[in-house]
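In this view, the complex is presented without one of its protein chains, the others remaining in place.
Per-chain residue numbering starts at 1, and chain names A and B are given in the order in which the chains are listed.
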Amino acid sequence: MKIDFTQLTQFLQRFKAKPYKIYPIFTPHTGKIIEFKVKEGDEVKGPSGKWLEKPGTPLFVLEREKNPKLIRAHYDGLAQNVRIELLNRFVEAGELVLEIRHPLTQDEIISEILLNALLVIRAPETARYILSSELGKRLEKEGLGKVIVKEGDELLIMTFMKRETPIFLKEKGQYIIYQIYFKPFELVQAGEPLLGLCPVEDLPHLEKIIQRIKDEWSL
Amino acid sequence: MKDKVLIANRGEIAIRIMEACEALGLEYVAVYTKEDEESLHVRLAKKKYRISDYRDMNDLLAVADEEKCTAIHPGYGFLSENYRFARRVVKRERPLIWIGPSWEAIRDLGNKLYMKKVAYQLGIPVIPGSIEPIYNEIEAELKAEEILELAQEEGFQEVSFLVKAVAGGGGMGIEEVKNLEEIRPVFRKLRAYAKRLFGDEGIIIEIKIPVFQHLEVQILGSKHDEYVHFGTRNCTIQSPFRQKRIELAPGFCENISYEFDPKKVEEEIIQHSLNLAKHFNYDSVGTFEWLVTPEGKYYLMEVNTRIQVENEISAKISFIKNKPVNLLKEQIKVAFGEKLGYSQRDIEFRGISLEFRLIAEDTKRGFIPLSGVITKFDYRDYPWLTIRTHVPKDKPYTIPTQFDPNLALAIIYGENFNDLMEKSKRFLNEVVIEGKTFKGEPLATNINFLKEKLSDVYKFLAV
């Protein structure tokens, strides 16, 4: 285990000092912003409901080729730096439109801190990733924190240079898939975390850490 | 109103299109994606827009409308052979000129089975095999039997079959079968595979041509029923994944002895290609790909309804009324409805030209494409050498991971075969590409592979 309780206290203090994350919202493609649905300081919500079936708060309408498209929030938080000057302008793809200041939830903080505690599989290349089909099925069935993998197991498939390359677990021992840090088919920069694994024998320690974070955070 | 071209592509072809536009006095707009910000085509473009994806038709058209473009050049790859895009470009409420053949030609010639059927009707030799998709294994076996008979009549020995998914391509959904008994199981397996992967169960069976050369004919047609050709090219040297690595023009070489009359074969495949082009009222540049066997038999394989990467080697050996040729310019001119202004008799062929594709790939380990940072890219300038690249010489360049890692094209012109070989060797010895992968290892390129393969040019090769 790469984390002890002194370190943990430091991490927690860091998060307490800045208990939020800023998510920039970019235009997904070109077009004209024909309407802003939020203004500075508005509260927005990400998808909700038991199955996330209720979509997030509408942020703005981007029209391209006569298709007005509602761009919605994917995170809870407050809208800030809303670039109202973009209204009725043609924008390029990937233009920053606003930011969402997202207060970190307990789970998110746990997930961030665990990056320092877990064996993290990082993206070897800037590419798109998906879970290997077998692992995907097992995770769907059993859920995070349950599925055990061992050396040589196929974990991920990387779509890179128009080819699909499998990524295998190289470390010896048995590991539990504990965290997933990427979204399927989204471009992940090289070095960004993909999966967080926990050695089976370290699970009790990890659970203690998580309990500690929960206790501290709720204070 | 002045015409304005949207360049719907990236890299070196975007640069070549820009140059052609400038030479013709046309305005243009370039597009790029986030990953390509360092690319030379973005630096050189005067007017450019960032889009989400080179394949995103909606972004391209939105930019075209915003910039009031009147035409769109698709380059090669991406949307260049997408007949739906071509159709949309010309059929929308604010139509644009599609710099390429009509969408019907793209559709019909792009459908290999349909193209094969039409070619057959026109008396053009096609690879013996089925010309309708087969959905049923009994039928498959029957066809295979007939193909076998036919192949034996034509003098093939030890025939083996290629069972292919109609919807497949690029080496996917294709399997070799050595004897008839295996047809059924392979057919069933492939049908299931094709259904899963392409959603279409159609299968075709062809005989496998074991040894061949890959020749292609460069055609140009205009909207005024004019057709010319710019000779042939030889693209036999490919990677194991059937990607071209060295191309030469013309397709046959005077210094090589053949079992057949190369002049006659060349004339015939050119004539067949022109016939097929005329049948489809082909009104742009296009490439007709042929397989030629050591015995001098030839079969039409497919038609590329776009400008080819290797178009420039044909341009180098062709002279219209003694002037050099730029096929991109010709393509744009005919798209705007101009007449050719010359006929086949005005085109002369002189010399011999070769193109190397310089690629970041590990030729020792399964030709895997590599990504990384190019720190040094250097070569000496010669009047006989043209380098086409989007990699800047003056600063490090990161290879984007979404595209093929093509770095540069080196086009070399020689007076004759020996002259060409000498210049080619010199170039390969002098060119320097250095870089590092993300893991810090030196970046491999295919330069050594190209050196090795140089001795194979103009040979019949077995796959």
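The criterion applied here is as follows: a residue touches a chain if its C-beta (ideal position, glycine included) is under 8 Å from a C-beta of that chain, and two chains touch if they have at least 3 such contacts.
As a convention for this text, contacts and distances are computed from a predicted model.
Missing chain, UniProt name from the options "DNA ligase (ATP)", "Branched-chain amino acid ABC transporter permease", "Acetyl-coenzyme A carboxylase carboxyl transferase subunits beta/alpha" or "Ring-1,2-phenylacetyl-CoA epoxidase subunit PaaD": "Acetyl-coenzyme A carboxylase carboxyl transferase subunits beta/alpha". Set against the missing chain, the residues B:88, B:333, B:357 or B:453 yield one that touches it, B:88. The residue from B:143, B:229 or B:390 that touches the chain not shown here is B:143.
Those residues of chain A that touch the chain absent from the view are 50-51, 53, 64-67, 69, 185.
Residues of chain B in contact with the chain left out of this view: 55-58, 84, 88, 91-93, 114, 117-118, 120-121, 128, 130-132, 136, 138-139, 142-143, 146-147, 150, 199.
Keep this in mind: only the chains that are shown with their structure count from here on.
In terms of their C-alpha centroids, the spacing between chain A and chain B amounts to 41 Å. The part of chain A that touches chain B in the complex is made up of residues 28-31, 64-65, 67, 90, 92-94, 124-127, 160-163, 190. Listing the residues of chain B that touch chain A in their complex gives 33-34, 49-52, 56, 58-59, 61-63, 66, 368-371, 401-405, 438-439.
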